[in-house]
Each structure stands twice: as C-alpha cells, then as structure tokens.
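A single protein chain has been removed from this complex, and every other one stays in its place.
A, B and C label the chains in the order they appear, each numbered from 1.
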C-alpha cells in the first residue's frame, strides 16, 4: 500500500505575501514546496495538502483516517485552529498516525496538547547561519543527511526549549550568535510517533534545500506505521471517560 | 520555610459511604487519612485539604500559589472538575509546583492534560495481593521503603499503561493473577515534578499502611521545590499565545 | 543481501547432559534449537553457530566481520571466555553489529563490558510460570507477540537487575512467586544495537515455544543493520588510545 501523507499549512504568510519573496521561493506555498519534495523523494506516496482556510481545516475524520503521516507547519494563527480538530488529530496520533511538527509549529495547539508543556523557546530573527549536528548517527532519520547540515540563513531558535525530555534527541543546532537548540527530537505518544524538526522559517527557502528534504523524507518514513490498527487504546471502564479537552 | 502541602480528594466515595467500610478505615475520608499521615511524617509541614465540592474545588489561585506539592485522588467524577481549574493547576505545575497523582487519578483531567495520552490501563478488582518492587534503588523516593512492599489486598492494575515513557521508573508491581504494572513513575513537565503512584484503591485501607505513607512522604519531599520561582516559562513572542486548552 | 546470523553458545550444559532432558528437547543443543528456529523464520538468512570449545571460541575476526547479528547464550563458563575475544566482540558491536544477549548471558563478560555494571539480579529455580507483558506495544520487537506471552515453566529472575536504565523497556515479566523482572530491554552502544531477553533457562524447552522464537526473530531484525559501515568510531587523536580493557 502506498504511503498516505497529508501536508498541513496554515497558509497565512502566503495569503498576505509576507515575507516578501515567499511567493518566489515557494510559488505554491510552504505546503506546496514540502508536498512536491515528498512526491519527488517517495514517488509511490499519495501526498495531499490541507489548510487552515479549508472546511474543518481540511482535516475531517475521513482525511485523517486516510493519512499515515501528517506534517504541520503553522506560525501566526495557532489560535484559529478549532479545538475540535485538534482533539481529532490528537486521537489519530494516539491511535498510530505519524506527526511531523515543523519550525514555529512548536507553539501549535496540537503540539502543546500532545506534550503537555508550553513548548516555548528563545528566538530572534537575524538571518544567521544554522549548523545542524547529528548526535544519534544510527537513527534512520539521519540516513544520508550530511553531518553537519548547514543552512545559510535561518531564524535563530535557542534554549531553553520547554518540552518534556525527548524520547530520542537526534539533532542539535548552533547559530552564528552562539545559541544552541535541540532541533530534531522524537516523542512517542500512545501508538503514534512524533518528530519535531525546527528548521524552516518562512523568510528563507529552507525547504528547497535537498538535505532538508531528505530529513523530512526520513522523518515521514520513520513516523509512518502503515500496518497499524488505527485505534485509540481502549478505555476499560466505560464509566470513566477519557478527557481529551 | 515549612513545606506547604494540599491534599485534594474528589470525595464522592466518602459522600456515598461506598464502598461499605470506607467510613471505618478512613473516618475522615481518603484526604483526611493522607493529610494526617503527612502531618505525622513531616511535623513542620503545613497540610491542608481541598475537595471537589468546595468553591473552585478548593483550588483558587491563592491556594495553588501557597502550595509546594499537590496530591490528587479521584475516581468517579473526573468529568465534574472544571476545565478552568485544570488549566490553573497545569500552569502551577509547569511553573514549579509538585504533583502527586494517586491510583485512579491516572484518568484525571490534570494527569492526561500534562501527559498528552489517554493514561488508560487494564484493571479488575479482586482483592488480590500487590507486591511493589523497587527498580531504582538509589532514588530518594525509595528511601526506607521495604523491597518488596506488600499490600495484602488491592485493586489489580495491569499493562498496557498508556503513558509517555516515564523520566524515571521507580516501582513495578505484580499481582496474584500475574499482571505487572509500572506503579511508580516520575515525569518532569516545565519546572514541575510529577510522581504517579498507583496503590490506593478506596476499597482497601492502603493509605493506613506505614510503608505506603513512607512512599507518599518521600514523594512529597522529592516533588517539592520550595525555593523555586513559581512562573510559567516566559513566552517570548506576545503575538503567539500559548494554548493551554 | 541475506542476513548473516551467528548463534553462540558456551555448550557446557549440553556437553555434560545437564540438566537431564536437555538432549531430548534440544537434541542439537541450545544453539542448534535457536539456529533452526531462525532459519525457519528467516529463510533467506545465513545462520551459523559457534561455541566456547571452538578455536577462538568460533569468533575469529573473519566470522564477526561476516555477522550482522550475534546471539549469546552462556551460563557456567563466563570466566573461560578469553578477554581478547570479548574485546573483539565489543569492537564489532560498537562498530554496528547487533547483539542479542539471552537469559544467563546477563553475567557474560561481553554484556557487563558493554554496560559497565554488574548486571546482577535475584534468582531462584522453581519451575514457575513466567508471564511476559508488553509495555511498548508499537516497538517492532513486539510485532506478532501475544500479550501476555506465557511460559509454563521457567527459572525465576527478579529485580533488582543492576543494569543502566535501558534505552527502551519492552517487556516486564511476573512469576508465580510474585517477582517482577525487566525481561526485554534494548541498549544502544556506539553504532550497535543490543537486545537483552531473559527467558531461556536450560532446564526448560523455552526456545521451542513459537512465541519465543518470534521474539528472537523480531530482535534479530531490529538489531541488524546490514548496510552499516562496520567501523569503530574514529579516535581523533592517535596519541590517545582507546582503552578497551
């Protein structure tokens, strides 16, 4: 069965043509660039996109039930994502759907919901060089990824990154100014696998970089469990509900 | 400064005098028994209790701001706890308040909120013997605790326990029927320390057992950070809210 | 390329026909039973055996260089394994060879060498039932393994098991007497993957049980990295040797 991938993007930067230049390096939006890269790297995959402005943000039950891995890019409009959709995504992740959370998605409702912490971090945007180092060299997400991976210009993310201790720490980045950041982390929640990868600010054409595309491709392969029975673990006592929200 | 402890109990079993016998072994309720034990073991502590039926469930901002460690016992009425109070408790835990979640509190809104998973488990109630084994013998929570610690009669909890991988696994229990359960686990979330300890079903006088009281006392000492600045980690960009719910 | 598997067995029990019965349920020895099971489950694999009594214990450089995964069963003669061979095996594990350590192999030189601790545990042999519970249900080692997996008769292993905190805890066992044991654990060391699985005492035909064979098969698949460059990570300063022994 071919891998079923859904790339979600809030799409607010693209709609406002902000930052200037984004319509040049991402003519089809951030989601379009990522979807195209995944199609090129995984030719057998079925890749769709979904956006905040779609009905139910493009993530009705039928789409999630048909998705092995969901990628999530968002920045300006976290608060506009409906709690109902967030709960729906959470249920599917706990049931076995893979999730890749990208860059400013660290502040998304779905990521903070799954991790339980603020997921806050330090940041400043100075077009600095980011150097991404591998600290878990046999992890499948690192396969074929140069060490280090250099991004010429990126927003600077720095510690303290307020997340639970990751199940696996894969990448650590440094920035010209001296900051460090745990830029590649995995988490297991329920039956689902989550990979957070921080590069990808909208002001720079990061997702056009082949090495970055390789990381996303590896991440999708790692997070996908196409054979898994998609079910939230059974609650044994029907009297006691499970309180998602 | 003396340790400030708040013991929270939903109090529904006590109100209904169910199970029969609970008013004999816990004449002051589960919260009363725990509070009395902590007062005996930590004479300098200031111990208060709070209940579901109290205004704001007894947990207004002023009480949480004055609490180093909160203990949480609940079973039948998780759904009656207001989301506002849950968010308030979560903020204080992330800001540095300690939290002990007891027994059926695994299904409480606050525990599932902080962990992000269903926290479901297998269970059956057959008054079986629980044997609690130490697997982290130098952890302060195990100090003075017999290995194994035997509980003559308890509800049986079994794997799979749907939690994130604990930061520390301290106790594993077996039951007469052959089940095993990760009965003592710690988690760090934000600046707060969380200890889950599964013994303590309302049908048996578990909290009257001195060894159990010792675990709770150790847990309180471990989770307390009296000197910590109680503050949710700062969100660096005011445009991006942190979405607790 | 087909998977290259080497099953190592000290072979002392078999040589002495002790315990009585071992030559009936394992007519070709413990190594023979395991090798046969792996050949049946992975028909494309190339499976060889090696023993303590072979020259260089059957593990010269050429054999290790031609091995993707090594299985290690030992009990009575840990001290007879030469330090030179242990260092050789360690180098290959650190370079990327998979290692499955079975049952009483917990006390082998190679296991204690790689983990740095005593790897001691509690034990008694009373032909009790062992119930193996899965606590990491999406781990590939658990695929197709019943939960629980019941072994009618086994030696009892109990905590405290003096190992470093495992990178992944997969199985926890209970025994009739009430003991618990972390019976399935993984460790990463260097580029190599290590899986410890405790069932398999020589007094019972454990490795003839299809579910146990399934665990070993899964473990081999998980630990194998056939494409990996087999090399001890480079030491950057030739002046500073790396002190294996």
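Here is the rule we use: contacts are C-beta pairs under 8 Å (C-beta built on N, C-alpha and C of every residue); 3 or more make two chains touch, one makes a residue touch a chain.
All values derive from a computational prediction rather than experimental measurement.
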Worksheet item: Considering the full assembly, with which of the depicted chains is the omitted chain in contact?
Response: A, B, C
Worksheet, complete the sentence: From A:8, A:161, A:197 or A:222, the answer for touching the chain not displayed is A:161
Worksheet entry | Residue of A:67, A:90, A:154 or A:174 touching the missing chain in the full complex | A:174
Discussion item. Using the document's definition of touch, tell me which of C:40, C:65 or C:165 contacts the absent chain.
Written reply: C:165
Discussion item. One chain is left out of this view; which of C:96, C:148 or C:190 touches it in the full complex?
Written reply: C:190
Fill in: Interface with the unshown chain - residue positions in chain B
96, 137-138, 188, 191, 193, 225, 228
Worksheet, complete the sentence: Absent-chain interface residues of chain C come out as 75-76, 78-79, 83, 90, 94, 104, 107-109, 112-123, 160, 162, 164-165, 167, 187-190, 232-237, 239-245
Item to complete: Could you list which residues of chain A touch the chain missing from the display?
Response: 129, 131, 133-135, 137, 147-148, 158-161, 165, 169, 172-176, 178-180, 182
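The definition used in the following text is that only the chains that are shown with their structure count from here on.
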Fill in: Computed distance of Cα centres, chain C from chain A, in Å
37
Worksheet item: chain B to chain C: how many Å between their CA centres?
Response: 38
Practice prompt. Take the average of all CA coordinates in chain A, do the same for chain B, and state the distance between these two points in whole angstrom.
Written response: 33
Worksheet item: So which stretches of chain C touch two or more other chains?
Response: 137
